[in-house]
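What follows is subunit A.
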Amino acid sequence: STEIVWWHSMQGALGDWVNDIAEDFNKSQNEYVVRPVFKGTYDEAMTSAIAAFRAGQAPHILQVFEVGTATMMASKGVAVPVSQVMTEAGYTFDPGAYIPAVSGYYTAPSGEMMSFPFNSSTTVTWFNLDALEKAGVPTDNLPTTWPQIRAAAQKLKDSGHACPMTTAWQGWTQLESFSTWHNTELATQGNGMNGPNARLVVNSPLHVRHIDNLADMSKNGLFVYKGRGSAPSASFESGECAISFNSSAAYAGIAKNAKFKFAVSPLPYYPDVEGAPQNTVIGGASLWVMSGKDDQDYKGVGTFFNYLSDPQVQSNNHKRTGYLPVTLESFKLTEDSGFYKDNPGTDVSVNQMIRKTTDKSRGIRLGNYVQIRAIEDEELEQVWAGKKTAKQALDAITERGNVLLERFDAAANR
Partner candidate 1 sequence: MEKKPWIDVLSHIVLCVGILIVASPIYMALIASTHTAQAMAQWPIPLTPGSHLLQNYADALNGSGSGQSMAVGRMMWVSLVTALGIAIGKIIISLMSAFALVYFNFRFKTLVFWGIFVTLMLPVEVRIVPTFEVVANLGMLNSYAGLTIPLIASATATFLFRQFFKTIPNEIVEAAKMDGAGPIRFLIHILIPLSATSIAALFVIQFIYGWNQYLWPLLISTNEDMYPVVVGIKRMIPAGDAQTEWNIIMATAILAMTPPLLVVMFMQKWFVKGLVESDK
Partner candidate 2 sequence: MSAIEFVHVNKIYGDRARPAFQAIHDFNATIKPSELVVIVGPSGCGKSTLLRMVAGLESISEGQVIINGHVVNDLDPSRRNIAMVFQNYALYPHMSVKANMAYALKIAGMKQSEIDLRVQEAASILGLNEMLERKPRELSGGQRQRVAMGRAIVRQPAAFLFDEPLSNLDAKLRVHTRLEIQKLHRRLAVTMLFVTHDQIEAMTLADRMIVMNGGRIEQFDTPEVVYNRPATMFVAGFIGSPAMNLLHHVPGIPQGKVLGIRPEHVTLQPSDFDPDVQRFSGLRAMVETIELLGAERLVHARLGDEPLVIRLDAAAPPPVIGDSVRIQIATHLIHWFDAASGLRIEP
C-alpha cells in the first residue's frame, strides 16, 4: 500500500486526535496508509518542511498555520492546489461547501483553493459566568460591545476580581480579527488577499481608538496583559481572568480544566462603527499538498482529503477539539445532533464566520507574517507597559511591518 506522510504540529491531546484520524482512515480502506509525523510547533514544522523540500525530501502533506499561508502561496511550485489534487484523484471538490471565510482564505487570487482547511479556528470571547454573576453582571445577556465589556470589567474589578479581562493572541484578536469584525482594512490589497504588494494600514483612527481603549483599560486594571500567543489561556482556565479573548479551539482545555461555568460569545465591537460586526478571521491551520510526488501518492492524498471532507468526520472533529466545522453540512449535522444545545455557545464561532465576507474581511494573508506578528507583540507590549501611546505603537507596526512586506513583495516579483 502507498504511504502518505503527513507532517503536523498537533501537541498534547490534539496529537492523539491526529493519530486517531489517521488510524480511522487507514482502517477505512487498505490502499493507502497515512503516517502522521509530529514535527514540532507550527514554525518548527514549516522550517523542517522548507529544509526537506530543498533537499527533495518533503512530506506529502504539511500542516501549515494560517500565518504561513502567504509564504506558501507565494512559493510557486511548492504546493499542488488541493482542488487539483482532489479532482485528479477523481473526487468532486466543491469550495462552496465550505464556510465562506474558510474557503475564501485558502483560495488564491487565481480562484483555486490551495490548501485543505483542516483545523480552522476563529477568535471568540470567553466568559467566566460564575465570576460575572458574583460581580453582578447579568449572565443571560452577555456583553457584546466594547462599552459593555468595559462596564462588565469595571464591575468585575469592583467585586475584587484581580484580572477582569485578558486576551490571548493579541495581534490576531485585537488587530486582525478586530479589523475584519469592523470591516476595516488591516492592510491594503484586501489584507494581502489580492497579492503580495499589500501594505499595513493598521494605524487607522479606528485601530488607534481601540488600542487606546485597551491601554486605558489596562491602566485602570480592567485589562491585564498575560503574555503572547496562547499563554494567557491558563489564566482563564484557572479562574484568574474572567473575560478572555481567545481562539475558539481553546474549548478543549477550558472544558477540561475550568471549575466554573463558562460561556463563549462573539468578539465585542464598537456599535458606532459602520459595518460592524462583519466576520472574524480564520486561525488554525490547513493541509498543504507538497509538489513532486507520484500520481499514485496524490491519489492517496485525495482519498484522504475526501475522507476528511466527510461531514460526519468533520462534525466529530469539531466536537472533539473546538475547531470549526469547516463545511456548512457538518455544521448542520452537529446542530442536528443536539451538541450545541448540550454545550451552549459552541456554535458561536461558526455563526460569526458564516456571514458572506467582504473584500476587507476575507482574511489576512501577509508575507513575513511571523515577523509581523512578532512586531505586533513587541509594539503592543510597549503600549501596555505605558512606554508608547497607541498611535506611536501602531505607527511603528505599520512602518516596521511594511519594510518586511516590501521585501516579501520584491522576492515574490522576482
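As a working rule, a contact is a pair of C-beta atoms (placed from the backbone, for glycine too) under 8 Å apart; a residue touches a chain by one contact, two chains touch by 3 or more; residues count from 1.
If you want to know what made the cut, all candidates are chains of the complex that A comes from, given by their letters.
The shown structure was predicted, so the numbers you read here are calculated from the model rather than taken from an experiment.
By the touch rule above, subunit A in this complex touches candidate 1 out of 1 or 2. Put simply, subunit A touches candidate 1 in their complex at residues 5, 7, 9-16, 19-20, 35, 37-42, 44, 47-48, 50-52, 54-57, 59, 121, 229-230, 233-234, 237-240, 246-247, 249-254, 256-257, 259, 321-322.
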